[in-house]
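Only one protein chain is missing from this complex, and each of the others stays in its spot.
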Amino acid sequence: MNFVGSHILSVDQFSRSDIARIFETADTMLVYAERQRITRILEGAILSNMFFEPSTRTRVSFGSAFNLLGGEVRETTEVRASSLTKGESLEDTARVLSGYSDVIVMRHPQEGSVAEFAAASRVPVINGGDGSNEHPSQALLDLYTIRKEIRTRGAGVDGLRIALVGDLKYGRAVHSLCKLLALYDNIHFSLVAPPGLSAPPAVVSLLEAKGHKVTIHHELERGIHHVDIVYVTRTQEERFASQDEADRYRGLFQLNQAVYTANCEPNTVIMHPLPRDSRSEAQELASDLDANPNLAIFRQADNGVLVRMALFALVLDVADRVDEFSKPVPWHSHR
Amino acid sequence: MNFVGSHILSVDQFSRSDIARIFETADTMLVYAERQRITRILEGAILSNMFFEPSTRTRVSFGSAFNLLGGEVRETTEVRASSLTKGESLEDTARVLSGYSDVIVMRHPQEGSVAEFAAASRVPVINGGDGSNEHPSQALLDLYTIRKEIRTRGAGVDGLRIALVGDLKYGRAVHSLCKLLALYDNIHFSLVAPPGLSAPPAVVSLLEAKGHKVTIHHELERGIHHVDIVYVTRTQEERFASQDEADRYRGLFQLNQAVYTANCEPNTVIMHPLPRDSRSEAQELASDLDANPNLAIFRQADNGVLVRMALFALVLDVADRVDEFSKPVPWHSHR
Partner (left out) sequence: MNFVGSHILSVDQFSRSDIARIFETADTMLVYAERQRITRILEGAILSNMFFEPSTRTRVSFGSAFNLLGGEVRETTEVRASSLTKGESLEDTARVLSGYSDVIVMRHPQEGSVAEFAAASRVPVINGGDGSNEHPSQALLDLYTIRKEIRTRGAGVDGLRIALVGDLKYGRAVHSLCKLLALYDNIHFSLVAPPGLSAPPAVVSLLEAKGHKVTIHHELERGIHHVDIVYVTRTQEERFASQDEADRYRGLFQLNQAVYTANCEPNTVIMHPLPRDSRSEAQELASDLDANPNLAIFRQADNGVLVRMALFALVLDVADRVDEFSKPVPWHSHR
């Protein structure tokens, strides 16, 4: 795809080479995220960060990514989009608000709303999550993390062995990650979910149609044998019809250090889109794993900033000039 | 008036030459709003954008205008001002908060509150709307749009023919616009409202006292004959005693392309302060007008940024030096 001026709405937009371009760009952002240098390439640019559904992590990650490139952020966090609109169509909102900024990130509880908004926007729109539909930057940062983690052992994404664990029915992040991984070759997917939360048939078919190997498990232990990555998700409680139904699944699969040691390979990488539920009854990823160097969940969150910087840089066509506007960092940084 | 260091509280402050000064300044801002250049003139300056009533458009428009001049924005969007104050007087709030910023924009549901706040502020305060009282930047951007739209046909504001359509009783925007237009010569006002929502007698008297021609209509069709501008407003539903009363008026006047073609001149400009109500029962401005090049409603919203930049520049006395701090734009822009 041609990134310049484009909307980023869905993982379906990306070819394998597009992903490579995003990831190469994300790699160049590390020096700024780690505060070895600052860059002012987007000095004067304005991001409209529009969150019609609370999502502190995603909102702050996008906002910080834009600040790290030197830009300013105008934020809207109205929970009730209705109070914004007074009957205004999403198209009108887009036409007006796109006059106030250079790029827009939008999160909205309703599926398809971000694409509808983007169609009327005069500036590029990045989907920050539209209901259970898409959240492309999450899928990209997940794949970027996979690539980075296994690269240190000389491996690539082709031939990857990955276990996807937990709520595979409602987990938007998992569905999008599967779509991205499907672009690569010869991947072994171990889909580990309780009966009732299995991955949708469409996801399984897609993977098989592309020649990947898919194994279905209903037990945690056997599902995480012989994999490079264990990707654990929380139960998407808010998608269930009743709290009762949600409660039924909470705590069913708990990955802790003992289970890891007994079933995983010594360097199996542990991922999770966060937040992980640390209440005693949930614990899908126990805190005794925090000392495990293969726990990549916080590196994964950090990578989100790099990937989002890359998306901004590509869409605004500055990816190749970021260094030109760089300066030393005069303050003390731990990072 | 002397703009430097002044509060902007009411359209009553402005003479015709003040308005000319604001509009000339707004014209010079286009190059920045269109991203041909950026300017850093207000680098280091802080706007306190205080919204005690939700108004996403106005809030983001002011914030972006300040960012476009290079300044920073600190924002407060508490809906319940009471939680802010714990019994604190508006004067105390003003004394404290004016120590944190260089200029303040304030919106507040209570009439007169912004003036009261400004009286105790140590920095200039711009009224972003105080209840049904004043919203001077809206009136200015409306007039700026009128001037710009009819200028392309070689006309000026003197001698203008304008139809004001809809809720002329509660429409704050319309009342303020009338006050500004009254400063010009020989305008023909066509006031088009359903019985019960007519313009207040004080507004009509003012216009007539200044020698303008006023015609009253209760039907849309005849009211929009022979005018340069049709300014349509939404019904201010929140001002009615009951929803029932509000419902009675919704959808009464609907301007669509067929009505336009049958009654307007070929180049009659259509304006609206936005948001327009696009629900099927309202439709005061039908979406089939979106293809009509005379529909100026989104240009009008864009002009709001220029006018607000101008107000900041004049109040902070940088209007003549903006270009001196300008730089090229390194990113790709659609605008």
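Residue numbering begins at 1 within each chain, and the chains themselves are lettered A and B in the order written.
As a convention for this text, a residue touches a chain if its C-beta (ideal position, glycine included) is under 8 Å from a C-beta of that chain, and two chains touch if they have at least 3 such contacts.
All values derive from a computational prediction rather than experimental measurement.
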Residue of B:E53, B:D102, B:D167 or B:D228 touching the missing chain in the full complex:
B:D102
Among B:A45, B:A173 or B:V269, which one is in touch with the chain left out?
B:A45
May I ask which residue of A:L9, A:I38 or A:L197 touches the chain that does not appear here?
A:I38
Provide the residue numbers of subunit A that touch the chain removed from this figure.
35, 38-40, 54, 56-57, 60-61, 63-64, 67-68, 70, 72-73, 75, 234, 237, 274-279, 282, 287, 298, 301-302, 305, 327, 329-335
Take the complete complex as the reference. Which residues in subunit B touch the chain that isn't displayed?
4-5, 41-46, 48, 72, 74-76, 78, 83-89, 91-93, 95-97, 99-102, 122-124, 316-318, 321, 325
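Operating definition for what follows: only the chains that are shown with their structure count from here on.
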Mind checking the centre-to-centre distance between subunit A and subunit B? Centres are C-alpha means, answer in whole Å.
40
